[in-house]
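Have a look at this one before I ask anything.
Yeah, one chain of the complex is gone here, protein chain that is, but the others are all in their spots.
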Amino acid sequence: MRLSELLHSRVVDAAGNDVGRVHDVRLVQDGPLVGTFGAAFRVEGLIVGPAIAGARLGYRRSGMTGPFLLAAPLRRLHRRVKFVPWDRVAELGRDTISISGSADDLDEPEPLPTA
Amino acid sequence: MKRFVAVTLGILTAIGGFVDIGDLVANAEVGARFGFDLAWVVGVGVIGICVFAEMAGRVAAVSTRPVFDLVRERLGARAALANLLASSFVNFLTLAAEVAGIALALELASSVSYLLWIPFTSLAVWLVIWRVRFETMERIFGLAGLSLVAFAVGFWRLGPDWGSVFHSVSHPVVPSGEGHATYLFYAVSLFGAAMTPYEVFFFSSGAVEERWTTDDLNVNRANVLIGFPLGGILSLSIMGTTALVLLPRGITVDNLAQVALPTVLALGKLGLAFLLIGFFAATFGAALETALSSGYIISQFFGWQWGKMVRPVDAPRFHAVVLVSLVLGAMLVLTSVDPIKVTEYSLVLSALALPLTYFPILVIANDPDYMHGRTNGRVANALGSIFLIIVLVASAAAIPLMIVTKAGQ
Partner (left out) sequence: MSEHVGWAGRPRRLRRLDAGLSLLDRQILDRDGRLSGKVDDLELTPPEGDGSGPPVVTAILSGPGALARRLRGSVGAWLESVHSRLHPSAEPGPARIPFGVVKEIAATVGLSVRKDDLELSRFEDWTRDHIIGRIPGARHAPE
């Protein structure tokens, strides 16, 4: 599987309700050891939100605060973003990802720090 | 002297942006048709390019990433490809026009038709890119291009009534006989010329070629604050000389000799000598800037090794792109298509593509992961936001205005 197959996919919950589109894939470095890199990254979950441009601009991270003109609307947008832990992923379709349970009990993604 | 040559990157970048072959003629044409009523656009454009070039140079110095890397990292592969295609097209048209522009400068000096010069001028541009170190190249053409200061001296010697010049600059009106759409079309063209994206592609890649680090942020600021305003002053001087001499006589401009005419009237043969050197250096500099930019942005989009800091065999695809662009550019202008018309159209297309370049620069200049404590301050962000809006408006208006006015006729 490639990362790009997950990105932009539509996400629906068990009842068929639309959750949004995959904005990004959260990785965590606790996989098996590989080569000189150390522990490998594994997929922790999907970051899912409304299908709006600007998801890739980095305003999800706490340190991105400027310029106001962009930061204000984009940070607001990111408040409507949900985190889907990988164990909730039920089925990977071609363009659609189904998750178990209801979209209502999804939390916001933990904001990543900036350097 | 050492301090002074440290800013030649900014000077060469600005000369290529403000007084390349298309702008030499466009500025003169605007002066002859609109007098001083469009001068404010050049001022706005200078501030805009300063704001974004400073950010691009700062990102390059702190993170060693040139502009097209940022474009791809923030817009993603697809939108970055769209920008790459648009910007490469503009680059290519401009490069073709500059190769002819050098030849036109030589025609003016030698009376030998510019078409005969084109094979030699394109070969010369390639040889400089192939064999001359980046710093040497930028010093020779940046400094030689400064002889265009003759325009400013010429303007001063023509003895304008400074009070009325100042008044018409600060109270612009649409001259009678010109439509509002035409006025706006020229405004967008001048703004697009001031902010052509190849300036930031070249400037930021040049900063990486010269291995700027965080210690060079002052050099970055000096380059921006000296280079671009200087380009703007040259641009305004050309406009001023034709506004004083050609406008009252109802002469319009469509070739390089008419651009030089008012200054030669004021300064005589010596002025002409300076202008010829300046025309040659400015068009040659712009050809280098656009030829290198084509190589830079394509290589940076795909992640290929680029740059003059390594041997050509170590950056083969970069040099292949430059070589192919030059050959195709020379072939295009050898068809005897009017090179000045070519740049006029490319300026409008360039205005269309502006947001795709300046938007990612503004975003990344705010990203602490790249900037390590050197993110934009309030002033840079306020100005960046204002100019982003202006850029969006200019971009949206460019094509409709071109259609309505039949490209300013």
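Letters A and B name the chains as they come in the text, with residue numbers starting at 1 for each one.
Keep in mind that, in the parts below, contacts are C-beta pairs under 8 Å (C-beta built on N, C-alpha and C of every residue); 3 or more make two chains touch, one makes a residue touch a chain.
Treat the numbers as computed from the prediction; the structure is a model and nothing was measured.
Chemist: Wait, the hidden chain, what does it touch out of the ones we have here?
Modeler: Result: the unshown chain touches A, B.
Chemist: Looking at B:F151, B:Y183, B:W306 or B:F359, which residue reaches the missing chain?
Modeler: Reading the full complex, the residue touching the unseen chain is B:W306.
Chemist: With the full complex in mind, choose from B:V5, B:V44 or B:A320 the residue touching the hidden chain.
Modeler: B:A320
Chemist: In the whole complex, what residues of chain A lie against the chain that is missing from view?
Modeler: 1-4, 6-7, 23-44, 47, 55-56, 58, 60-61, 86-87, 110, 112
Chemist: May I ask you to list the residues on chain B that touch the chain which is not drawn?
Modeler: Where chain B meets the chain not shown: residues 63-65, 69, 72-73, 76-78, 80-81, 130-134, 136, 299, 302-306, 308, 310-314, 316-317, 319-320, 323, 369-370.
As a working rule, only the chains that are shown with their structure count from here on.
Chemist: How many angstrom lie between the centres of chain A and chain B, each centre taken as the mean Cα position?
Modeler: Computed value for the inter-centroid distance: 41 Å.
Chemist: Contact residues on chain B for chain A in the complex?
Modeler: 74-76, 362-363, 366-369, 372, 375-376, 381-382, 384-385, 388-389
Chemist: Touching chain B in the complex: which residues of chain A?
Modeler: So the residues of chain A in touch with chain B come to 56-58, 61, 63-71, 114-115.
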